[in-house]
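Note that one protein chain is taken out, while the other chains of the complex remain in position.
Note that the chains take the letters A and B in the order they are written out, and that residue 1 is the start of every chain.
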Amino acid sequence: MSMETILSVKPLFAVLVSLVAIPGIVSSRSQNIREAWTFGAAAIKLLLVLSMLPLVLDGNVLTFTLVQVLPDIGITFKVDAFGLLFAIVASSLWIVTSIYSIGYMRSLNEHSQTRYFSFFAVAISATIGVAFSANLLTLYLFYEMLSLATFPLVTHHQDKEARSSGRKYLFYILGGSIGLVLPAMMITYHFTGTLDFAAQGVMAGHINSGLALLLTVMFLFGFAKVGIMPMHSWLPAAMVAPTPVSALLHAVAVVKVGAFSVVRVFTGIVGTTLLSDFGINGIVCVLASITIVVASLIALSQDELKRRLAFSTIGQLSYIVLGIALLTKSGMTGGMLHIAMHAFGKITLFFCAGAIFCATGIKYISKMKGIGRRMPITMTAFLIGSLSVVGFPPCGGFISKWYLVLGTVESGNIAFLFVLLGSSFLNAAYFFRFSTMLFSAAKRR
Amino acid sequence: MELFSFIVAKADYWAYVILMMVGLYALIAKNNLVKKIVGMTIFQTAIILFYVSIGYKKGATIPILHHGSDHGGEALAAHGAHAAAHGTQEVAEQAAHAVAHAGEAAVKAMDYINPLPHVLMLTAIVVGVATLGVALALAMKVYKEYGTLEEDEINQQLRNG
């Protein structure tokens, strides 16, 4: 395996392809042509992303600098294994979600579908941009782009509820990125002179322990998309969005971009050695653990299906943070894998929630008795999805959770092991109590 | 006594400072817009007087040469002359430098007042008049709009509707 850095415009094209499709989407004269543009862009994007796979699997890194915006920082793309994994997850799920969106939006006769598909395209571009960012500035740029592009999606219904949720969404997301990430990034730049993601981080040797702790916490809370408590409350609020938006953006793109950003900053900027030397990772683990447990408990009490899923997501995201912060090989593998595994699991659950709403108009769990009978295929899919999220073998969720559990054991801190196991019980509780109810209630009737 | 001589020695400065303060006071504290405009004019005039006074020297005459010398030399001479007149030590070198340049024309800079500040003030006077004109025109428009030039009455009207 030879590590090589290859100059390639592919990452740029992969980011831009969905943006390029927007004029086509906007100017299309019929719905079918418009959707054809969406599909075409999605397919090309996936192919472009996949075409980089062989090179990256050989251990190469692809880079491309678009423009040098600051003396020693450019808008630069870099494709490594972790970024590519994330990009593959996002771009393949975009295709699935596009199909789902078309069915959902048409069956509900939603308004402003052109706007919807346009901003969807912007959001996916931004997601791929985050995945391929070579430095923190580029990541920040696409992170902000994603926040702004998802605002019209979250508030799609344009009613009062949408407005108040949109406000909450922006308050946390923009407040975090401008108020915390931006200053943290600039302080980092001031002391280290670079923002490039490096294998061992860039802070070591430049920043003392107190400041490093402060910056780490600023990044962790500032990337509010990862939903570490108390920066989580935008997520349940954002569930007013149409279900495909909730599915792709709030199970995959938005929240995972938050998790991805945190992982990148922890490994590429702060650096794992510095995290462990100064004992910062312990604090992060505790913050993540609290979020895991509290979110799981709240999820139990939610009656609206999408809100229950949202709190489940908050808990699952903290698994990723916890895995990274354990700083053991298995923990980090588990955390990174969990980005992909949870994405597939959770998007299934959201799709099911949307399908139930489309077919019956029901949003609340307490009113769903007997649905298992009426929609057996949907509910089977829901069961499989929830098995994966809870972590039953042979579902994908089991693999990532296995590594996470291994990670806690390797770290020697048994408390976090109990957090993981305990929360898995809670997960099982909030999903299976629901699932069994759906079927058994029907029998009783 | 020392204080007295200090004040007398710089009488022109004190005069301009007092005038300036009078103008500034009227500009800020007066309620009537025309009075404010008057204050503004006094304020500007104070600066003009200040400039005019710094060009003046005792016993010197107007800077018109009887015998030929080129323009550049003349202006440089004036330049130097002025500097010499106000010759604190700070500028002695500068002045000497300038006079040396003009030296060949055999003009004694000490004999002439410095015309440059006066010329500058011609421009400043024009600017002042233009400002006054614009201000009065605006005041007239304000009067037509509100029927008064008292600021408190105008504000009253603005608040009421």
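Quick note on the criterion: a residue touches a chain if its C-beta (ideal position, glycine included) is under 8 Å from a C-beta of that chain, and two chains touch if they have at least 3 such contacts.
Assume contacts and distances are computed from a predicted model.
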*UniProt names the one chain left off this complex as which of "Lipoprotein", "Branched-chain amino acid ABC transporter permease", "histidine kinase" or "NADH-quinone oxidoreductase subunit N"?*
"NADH-quinone oxidoreductase subunit N"
*From the list A:Leu141, A:Ile283 or A:Leu417, which touches the chain that is not on show?*
A:Leu141
*Of A:Gly103, A:Gly179 or A:Gly282, which one is in contact with the hidden chain?*
A:Gly179
*Consider the whole complex, including the chain that is not shown, and state which of A:Thr63, A:Ser92 or A:Ser112 touches that chain.*
A:Ser112
*Which one, A:Leu50, A:Ile187, A:Ala381 or A:Val409, makes contact with the chain that was left out?*
A:Ile187
*asked:* By the contact criterion defined above, which parts of chain A meet the unshown chain? Give residue numbers in ascending order.
replied: 26-29, 31, 34, 67-71, 74-75, 108-115, 137, 140-141, 144, 148, 152, 155, 157-160, 162-163, 166-167, 170, 174-175, 178-179, 182-183, 186-187, 189-190
*Residues of chain B in contact with the chain that isn't shown?*
24, 27, 33, 36, 40, 43-44, 47, 50-51, 54, 72, 75-76, 79-80, 82-83, 86, 88, 90-91, 94-95, 98, 117, 120, 123-124, 127, 130-131, 134-135, 137-139, 141-142, 145-146, 154, 158
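In this text, only the chains that are shown with their structure count from here on.
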_Distance from the mean Cα position of chain B to that of chain A, given in whole angstrom_ = 69
